[in-house]
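Pasting a structure below so you can have a look.
All protein chains of the complex are present and in place, except for one that has been dropped.
Each chain carries a letter (A and B) given by its place in the written order, and its residues are counted from 1.
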Amino acid sequence: MFKNLFFKNKGPISISLIGKVCNFASNTKDNNSKISDVKNLADSTIRDITFFNSAKYREQASLTKAKFCITTKNLIKYLPNSCTPILVDNVLLSLSQVTKLFYPTSITDNFNNHLKVVKKSVIKKNNLQVGKNVLVGKNISIGKNSFIGYNTIIEDNVIIGKNCSIGSNVILRNSIVKNNVHILDGCIIGKKGFGFFPNNGENIRYAHIGCVLINENCEIGAGSTIDRGSLSNTIIGRNTFLDNQVHIAHNVKIGENCMIAGQVGIAGSSIIGNNVMIGGQAGISGHLIIGNNVQIGGGSGVIKNIPDNAKVIGYPATEIKNFLKEMRNKND
Amino acid sequence: MFKNLFFKNKGPISISLIGKVCNFASNTKDNNSKISDVKNLADSTIRDITFFNSAKYREQASLTKAKFCITTKNLIKYLPNSCTPILVDNVLLSLSQVTKLFYPTSITDNFNNHLKVVKKSVIKKNNLQVGKNVLVGKNISIGKNSFIGYNTIIEDNVIIGKNCSIGSNVILRNSIVKNNVHILDGCIIGKKGFGFFPNNGENIRYAHIGCVLINENCEIGAGSTIDRGSLSNTIIGRNTFLDNQVHIAHNVKIGENCMIAGQVGIAGSSIIGNNVMIGGQAGISGHLIIGNNVQIGGGSGVIKNIPDNAKVIGYPATEIKNFLKEMRNKND
Partner (left out) sequence: MFKNLFFKNKGPISISLIGKVCNFASNTKDNNSKISDVKNLADSTIRDITFFNSAKYREQASLTKAKFCITTKNLIKYLPNSCTPILVDNVLLSLSQVTKLFYPTSITDNFNNHLKVVKKSVIKKNNLQVGKNVLVGKNISIGKNSFIGYNTIIEDNVIIGKNCSIGSNVILRNSIVKNNVHILDGCIIGKKGFGFFPNNGENIRYAHIGCVLINENCEIGAGSTIDRGSLSNTIIGRNTFLDNQVHIAHNVKIGENCMIAGQVGIAGSSIIGNNVMIGGQAGISGHLIIGNNVQIGGGSGVIKNIPDNAKVIGYPATEIKNFLKEMRNKND
């Protein structure tokens, strides 16, 4: 995982300070250990703290390289000896506090009120076509021969590749857009995801320190929303096309050459393979794995994993041959 | 119900003038009665005119304090003696005419072409952070320490509380936003609802004189639309969070601590309790009552009332245990 371009890491932070701020029981002897970052089970190194809140992830847990892991009593057994468990009542709440400590600006989308109209020198140098009232933040990059429509907002550190076409009224933040990508009018890309915990009658927002990565040759339809990831990134694979009014939630990874029709919604953390076709208005629940070459009928509701090459339809989505059989039975 | 901040009431108006404009049969002796306002059955006082068009509302009708009630012959029996019925052919059409008489500007969203960039003195005084090209109408109020993104439009009389965060490209009209509310980019809040009658080959629009009231600590996701009420208000309860691309129709009341995922739609006049969780892309039909602590699965279609504490899923949404049984039967 590359360096975080969008959120400044306040680490390293000592585990004792982390414990103090986040009300951990001080059940570790390593009070002076310096922790570099907070990461997923899979991405963590020996300098990081991670979290583990469901037996569903026990395989990743058993392989984690993290020095510390926020978890609960019944999950300790899955962790390797190299990883010191930190027992808490509510893993996600504690994770939220730790992430906020490392990345204090990631909880709410901090408002950059210093955006300015793109400089003419940049436009000329890169042979850009830029509409009126386009506002850009600090340290952004727009590749040669790209188009940016009217009233579009590009916040700090965003990277846009060559030969891209960004429409009008688009809002781009915490995003990396590769070459030859078309983002159509009215898209809102890179905002924080819909993640929070109810706690004592208030909702506590998750930190979202990931970005949105849109790979080469993609098209994102008008009025679509793509939220950035919480700890990992939200990723759209090369050559994948989204139609209008699609919603892609935080942490979703979509493969290459996918075709996603209008008003589809993909809930948080689901992973979609390559060459997947999703019909209009279909919905995919969170934390699912959809294989390669899958076809999902329009209007379907997918609530479990789908293996490679399957064609599914209905609610809940089922193999199309079962669906057709069921339809015939109904009509008997 | 508080004074209407957004639409000027032309009342009091004599019942004889109301009858003349709206082609009522003059079946009342009280021709000189002055009527103050047009209201719901429940909200009316002895100075108001109301309407009653379905036996479904017979209980409210029997308790109404209104002086006059627009209704049909077969419903008269439910009205108290204190309320004089006014018989019409089409209750909703006549209601529309009466409302237009009291509130002539409420039929189509009147365009305020006098909006101006926020004054620097207001920004400084209230410690606001305001982006470029934010346009505001007359008599608006923005509480201390609030943020307003770029290109956002805030029309006449809108009230925004303290510590709020309003995104970019947001349009706010006929709305009251309490403290600590987050309204994300691209939301359109307070427009008139989708209400009209076909009449002689034209569609006649309903008057919408209600507002949108968003209570403390709410979050409204990017690209969401919340329409204002017709005679009552559209209300989002304290601490309720909406994800992206949600649509809330006119007159809907949502309780406290609700969690409403992406692309959900709630049709007109439905009432949602407290602590309700609604999964992505679920739809709720109009004029329903959803109890407290209800959980509605993603993609469900709710077409009847749901009691407290129920967990429902499917189309039409049914208790989750029935849904699972049905799934098992299918797979036998």
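Before moving on, here are some points about what is shown:
Simple rule for what comes next: contacts are C-beta pairs under 8 Å (C-beta built on N, C-alpha and C of every residue); 3 or more make two chains touch, one makes a residue touch a chain.
Just so you know, these numbers come straight off a predicted model, no measurement behind them.
Residue A:261 is the one among A:142, A:207, A:236 or A:261 that touches the chain not shown. Here the missing chain is touched by one residue of A:195, A:221 or A:291, and it is A:221. The residue touching the chain not shown here, chosen from A:165, A:203, A:293 or A:322, is A:165. Of the options B:233, B:281 or B:295, the residue whose C-beta touches the omitted chain is B:281.
For the chain left out of this panel, the touching residue among B:133, B:179 or B:293 is B:133. Screening A:50, A:215, A:245 or A:269 for touch with the missing chain picks out A:245. On the side of subunit B, the interface with the absent chain consists of residues 108-109, 111, 113, 115, 133, 135, 151, 153, 169, 171, 186, 188, 191, 194, 196, 198, 201-203, 223, 225, 227, 245, 247, 249, 263, 265, 267, 281, 283, 285, 301, 303, 315-316, 318, 322, 326, using the contact rule stated above. Although one chain is not displayed, its contacts with subunit A can still be listed: residues 129-133, 147, 149-151, 165, 167-169, 182, 184-186, 217, 219, 221-223, 239, 241, 243-245, 257, 259, 261-263, 279-281, 298-299, 314-315, 327, 330.
The working rule: only the chains that are shown with their structure count from here on.
Inter-chain spacing, taken between the CA centroids of subunit A and subunit B, is 33 Å.
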